[in-house]
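All protein chains but one are shown in place.
This part shows subunit A:
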Amino acid sequence: MLTTKPFETYEAPAMAEPLFTPEEQKKFDAEIAEILSHYPADRKSAAMLPALRLLQELKGWLPPEGLKLVASRLGVTPERAYEVASFYVMYHLKKPGKYVVDVCTNLSCALWGAEKMLAYLEQKLGLKAGEANERFTLRETECLASCGTAPCLQINEDHHESLTKAKVDAIFDKLS
């Protein structure tokens, strides 16, 4: 027997807690208005990349309710927001570790030992590239435009270059 409710009467399950705190909501509203002012009035959907970035800055990732909110503010469907979010590697559709560690292993970095540096980090963090725990997400990444200061890595969008073992240790010792 068909138990599914007809579409019109479907109600989304109530969220355990609201997406934003009042302060976050205020920041989101103010900044999304600023972002939208950069585009023609009939091209709100162009603000998708900055809007998703704003959401991720506030929440640390892109929760489904957040994608829906962004979509509604930009006048597009949630599917469109998801399509864009899933295309770009810097958007997190799952909650990552507190620190996202991206290690470049592309050619110029590899020539300066990036694969060994990655192996050292795997051992140090107890994670394989592509794995995550609450504290760290460790990923192999593509060229970060630091080829002249290889090897390099990025922690939560902050670049670290010309890395030696001692430098790597010092950087990770400082993380809370």
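Note that in this section contacts are C-beta pairs under 8 Å (C-beta built on N, C-alpha and C of every residue); 3 or more make two chains touch, one makes a residue touch a chain; residues count from 1.
In this text, contacts and distances are computed from a predicted model.
For the chain that does not appear here, its UniProt entry gives the protein name "NADH-quinone oxidoreductase subunit F", which is one of "Putative DNA-binding protein", "Heme exporter protein B", "NADH-quinone oxidoreductase subunit F" or "FecCD family ABC transporter permease". Against the chain not shown here, subunit A presents residues 38, 40, 43, 45-50, 52-53, 74, 83-84, 87-91, 105-108, 110-117, 120, 142-151, 154, 157-159, 163-165.
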